[in-house]
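Structure provided below as structure tokens; questions to follow.
Only a single protein chain was left out; the remaining protein chains are all shown in position.
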Amino acid sequence: MTPHLPILIILPLLLGAFVVTLCGLWRPRSAFPLAILAVGASAAASIASLVETARAGAVRYALGGWAPPVGIEYVVDGVSAFVATVVAAVALLVLTATRRMADREMGDRPGLFYGAVLMMLTGLLGIVVTGDLFNVFVFLEISSLATYALIFMGGGRAMIAAFRYLIVGTLGGALYLLGVGYLYFSTGTLNMADTAARLPEILDSPAVLAGAALIFAGLGVKTALVPLHWWLPDAYNYAPSPVTALMAPIATKVAAYAMLRMFLTVFPAGYLAEATPVATVLLVVGLGGAVAGGAAAFAQSDLRRILAYSSIAQVGLIAAGIGLASPLAAAAALFHVMTHAVMKAALFLAAYSVRYRTGEVDIDRMAGLGRAMPWTMLAFTVAAVSMVGVPPTAGFFSKLYLAQAGLAEGLWGVALVVLVSGLLTAAYMVRILERVYLRDAPDGGSAAEAADPPADMLAPALVLASATLVLGLANVPIVTRLLVPAVGP
Amino acid sequence: MRVLSVIAMLGFAGLVVYATSALPLRGDPDAPAHRYLSPYYVERSASEVGTPNIVTAVLGDYRSYDTLGETAVIFTAGVALLMVLGRGRKRD
Amino acid sequence: MSPLIAVAVPMAAAVPILLSGRRPNLREAWSLAAALATAGAVWSMLSGTLAGEPAESVLFELAPGAAIAFRADAAGMLFAMLASGLWVVTTVYSIGYMRTLEEGNQTRYYAAFALSVGSAVGVALAANLVTFVLFYELLTLATYPLVTHHQDAASIRAGRKYLAYTLTAGLALIAATAWLLALGVDATFEAGGFLAELTGRGGVLWGLFALLAAGVAVKAAVMPLHSWLPAAMVAPTPVSALLHAVAVVKAGAFGFVRVMGYVFGPALLADMGALHVVAAFAAVTLTVGSILALGMDPLKQRLAYSTVSHLSYIVLGTAILAPAAWVGALFHMAAHGVTKITLFFCAGAIHAHAHKDRVSQLDGIGWRMPWTMAAFALASLGMAGLPPFMMFASKWYLGAGAVDAAMVPFLAVYVLSGVLNAAYLFPIVFRAFRNVPVEGHAERSASVDEASGLMVVPLMITAGLALVLGLAPDAAFGFMELALDVSAAVTAP
Amino acid sequence: MTDPHGSIIVNFIARIMMIPFIILYAFYVLVHGEAGPGGGFQAGAVLAAAVILSRLALGREQRIVSTGGLVILAVAGLLVYALTGVAPMFFGGEYLDYGRLPIPATDGIVFGRVTVRSIGVFAIELGVAMGVMGVLGAMFDYLTGAEWSGSDAG
Amino acid sequence: MLDELLGRYPYWATAVLMVIGLYGMLLKRSLIKKLIGLNVFQGAVILFFIAGSVKAGATVPVLIDEGATDPALYVNPLPHVLMLTAIVVSAATNGLALALMIRIFDGHRTLDEREILERPART
Partner (left out) sequence: MIWEIELTLFFLLVLTAVVALETRDLLAAVVALGVFSVFTALLLAVMGAVDVAFTEVVLGAGVTGVLLVAGIARMDRRSVD
């Protein structure tokens, strides 16, 4: 099976989506186990390919038997195997944990819900493993369409949030497509590696610059970088709980990964950083977003909104790491992709466990939950501490590597912003934890009678929370054995 | 917001017009896109795939995976639509 | 016995403590057992350290080029002995105090306490800067629930202030560590400093120094970064006693020892001229802290400012750089720890038993709680630096160091502060033994009504220690030997 | 606009003349896609147009295909595509590598021969046509708010 | 000069269309108008690609007979393939957008974005 690994990451999800939809229509109870099976198979393939790439280097897979650049190829190298593993594993845990929420909120037709979820994951993982520029667009649209509909299912305000996201997201896709067009007409190829091979002769062409700018603008929408972020808070806020819990950890990360892929594979080394302002803009926008997002999170009182703005801030850090355009910074950004996916998933799962038990989302009404839902809040606290960046959690190390990468480039500001964003994170997390632990539950409030959710919701949250610790302690092998070789020259 | 939008539009227009100065002239047979890859499809599709319509050959075989993705997009839209419209809606 | 065990035991003890929350006796038995085990584990390493063969344990790499590593060198052992030894007494005291006051959330309290002590021991035994910073940050987090223990508005505010100060400081330390790693320096502590290779790069050195010094200065409560400490006195008294007089703030002072002696080293510091900056800040803090203590009516506040002042004794001692001053600084850590914890224990006993918190309420309390106030009087004498208490020895060395280094003005500062110590502590003793009826107990002014034995015995033990170890510094625990070792190693030419 | 118009002429023209022709045309488009303009998408879209037209002209009376049937058609079409892709993997090829399909290539229609690959292409075009027809038709049904008879999806 | 002009005007024309589309998306309040703007933009992108595929003196990329495989005879087929996909994607997006709009209209009885956003949340 080894030579087929790249496609095996996608196939279970794609076939699973069809099967789940069909079976779900006539036997709704079969939808969830089938979906878990599909995601589990995909996760297994991802892990297998991670092992395989670490052992024998990148796996290239010519779809249809047509060698690139004639055909489309899938490339699983260290970077994509890593991101695919993170995405699939986190998705698996989140889906397990949100089953009850999905039953409650998405109710009567789980077949469609899980079908859409699997299509979303197909799209996201397709972006991760593909080696073709146009193929990225196709899978971007698959995941986007599924995402719009899933957000929409929140009803009420979610409907307009989904529509606004649809417009801006499709615009982002179209901008990306236009950018690919510029590159295609300049080079004549769509294959990423082949583009990189053919670009050096025409690097000073304005068309290449415009292509890069448009590609990054398009991906920037999906990544929710700061001037293009405004769709995100409403979308995360009003979407159904299982959808947000699934999207928040992985969706923006995959778009950020696509940006990194542009740096690593498509554009020749140094081009984006030296010949164009793209890398600088990314750096500035990312750092600005890290601060602005943190500040905005502090001003919110809805837990979901706090976490949404926190996502914007953290994605800003990832973008800054990509914009630094050095191997160490890329490794830092990748490590933060993983860290943030794990932390955010734990935070959202804990937040939605609270909502599941009490119906509350406002942090002012969460007083006393530390006593009522101790394990949930333990998961939340560990993840929050990691988000703040306290050693030895994983969150600390991703920030450490990022700051180091900035210092290595002689950019003080990066380290400074990383520190400031850590403080801002501490500020809004302490606000939450104070209420949860230090205020007593008001009499008769729903918080007073709450209890930890059932084990199948709680366990994934705890697994993710402890993963932040384990990954933090194991950061050296992950970074030095996996990531640095993967992004290295 | 309106001002920002107008600035974004102007910036976009400027970028695109600036970039087109470097694109090959329309119809130029020596454009990179015409000299690379495209001849392969024209010359080989008949013998390798066996369909005279080169577009079909590329769509259905060389880049068949894109087409699969595209079908998946349609399917996703269908699932999405069923989800969006199929529940809790007044029948009229 | 490896240092890892000494760190791991208290940390691991938090788990059974949390799990036995429903059975107070079991929970407190766990706490006490953990405290004894930790103290034993630390103590067992003493002979090796004194023999010049410190125990070491190296775990895995935490950051590239920097493993989690522990090493029981002389300085670390001194601090670890102090923290773990006093934890035993404090645990006994806590049981009495918490039960007397019927405090809530006791499970969380004991668990956080164990974690805090574990972190403090980790700080003490850290063999490199990365490990140091790791436990320094953990110490911050573990003490936060203790500061906010009462969960009222005042303690939440104090908790915020505490976090704001210490997290920022932690970030400064992290930044410095990241910078060092980026420079490719192996940040393993080394007597005499490990930065020699950077000699001549003034900007980098000053930048590192500013970050490191600021980072440890917050926990050491050097002015103007001290104001979290008086605020944190809202915590229950055992917390103030062990953590805010011994573990946390000493971690800051100990941080100075590490930064001055083991990161930069005297030669580099003298070369940079950084000593004078530190000395100036410390001297000001020392004096102003004492003066502020004079005016404080709440007893714990007065003790807090006293702590602020005394921490700067240590900081100033490290900055003077003379061998004698280093002996004094190190021994002062122990001396102040033992003495100040006694004072806090007394304040807590008075609070718990007589519900009095202000100096002005203490008239005649000595007749009612004679044992407590006797201990208080002893400790006050010790604080003033009178022979034969421990602090006499430390102050003597500090003063001698100032003279050796030809920094006589600092001798004057020490002396002045000694006088001020007497001025803010002795009046309390006088008040306590004035022959007036205790407020609210008019008819029984002279009848003895002591606090629980669980509180009185520990405070008498620490008071006795302050005296005995002053009389014979080498009698037990080896504080003086360790201090001499450190001084010899750091200031060796 | 979803009600049957009741006009016997409209009904007759639609039922007898247009719809069969459209369907025929769609198959022509599908088959011709190999040689001329056209292919799965176009055929699917034309078939969908036939379905939509039948609904517009004939209303609820029609029995061509129900909404649920369209949904199943869509999924089935996609499965045809995806599984056509999987099959070569069992014969040593890559995903979608039709050349490895175990079909004996026959001489014949276009340029004197039909290759295995062109059979594969036809299979996936068929799948695409089914999928597009199913989804677009179902889309119309849902958007006009009238899930046609026999629907188990509404 | 004239060559230059004739050689590049399709790019400019599509740029004009894209800006019109952007205007519709960003500045119009009606949801339908936003969707129309999106369609105009996508149409312009499609035209851009096809304009790039044009080759002077070449014809539709369907082989005239088996031997006639000179690349100069046919326009570049690859952008056609890409744009087929893009059109289908755009149709799918339109269908979904329309569905969302219908449900929004059911809930709010209006398609004015500003009015919907100003209403209190109804969750």
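Lettered A, B, C, D and E in written order, each chain numbered from 1.
In this text, contacts are C-beta pairs under 8 Å (C-beta built on N, C-alpha and C of every residue); 3 or more make two chains touch, one makes a residue touch a chain.
These numbers come from a predicted model, not from an experiment.
Engineer: Kindly note down the residues of chain E that lie in touch with the hidden chain.
Structural biologist: Where chain E meets the chain not shown: residues 6, 9-10, 13, 16-17, 20-21, 23-24, 28-30, 32-33, 36-37, 39-40, 43, 46-47, 50-51, 53-54, 56, 58-62, 75, 79-80, 83-84, 87-88, 90-91, 94-95, 98, 101-102, 105, 109-112, 115.
Engineer: For chain D, enumerate the residues touching the unshown chain of the complex.
Structural biologist: 1, 37-39, 41-42, 45-46, 48-49, 52, 136, 139-140, 143-145
Here, only the chains that are shown with their structure count from here on.
Engineer: What chains, if any, are shared contacts of chain B and chain C?
Structural biologist: A
Engineer: In the chain contact graph, what is the shortest path length, in steps, from chain A to chain D?
Structural biologist: Each step joins two touching chains, and the minimum needed here is 1.
Engineer: Hey, which chain ends up farthest from chain E, C-alpha centres compared?
Structural biologist: Farthest from chain E by mean C-alpha position: C.
Engineer: If we define chain centres by averaging CA atoms, which chain lands farthest from chain B? Would you check?
Structural biologist: C
Engineer: Nearest chain to the global Cα centroid?
Structural biologist: A
Engineer: Please tell me whether B-E or B-D has the greater number of C-beta pairs in contact.
Structural biologist: B-E
Engineer: When the C-alpha atoms of chain A and chain E are each averaged to a single point, how far apart are the two points in Å?
Structural biologist: 28
Engineer: Determine the centre-to-centre distance between chain D and chain E, using the mean Cα coordinates as centres, and give it in whole Å.
Structural biologist: 25
Engineer: For chain C and chain E, let me know how many angstrom lie between their CA-based centres, rounded off.
Structural biologist: 70
Engineer: Two or more other chains in contact with one residue: find those residues in chain B.
Structural biologist: Counting only residues that touch two or more other chains, chain B contributes 16, 20-21, 23-24, 31, 33-34, 37-38, 41, 46, 52-53, 55, 59, 61, 63-70, 72-77, 80-82, 84-86, 89.
Engineer: Return the residues of chain E touching two or more other chains; collapse runs of consecutive numbers into ranges.
Structural biologist: 18, 22, 52, 62, 66, 78-79, 82, 84-85, 88-89, 91-93, 95-96, 99-100, 102-103
Engineer: Pull out all the chain pairs that touch, please.
Structural biologist: A-B, A-C, A-D, A-E, B-D, B-E, D-E
Engineer: For chain B, which residues count as touching chain A in their complex?
Structural biologist: Going through chain B, the ones touching chain A are 4, 15-16, 18-24, 31-38, 40-41, 61-66, 68-70, 72-73, 75-77, 79-84, 86-87.
Engineer: Which residues of chain B touch chain D in the complex?
Structural biologist: 46, 48-53, 55-57, 59-61, 64-65, 67-68, 70-72, 74-75, 77-78, 81-82, 85-86, 89, 91-92
Engineer: In their shared complex, at which residues does chain A touch chain D?
Structural biologist: The contact residues of chain A facing chain D are 4, 7, 11, 14-15, 18, 21-22, 25-26, 61-65.
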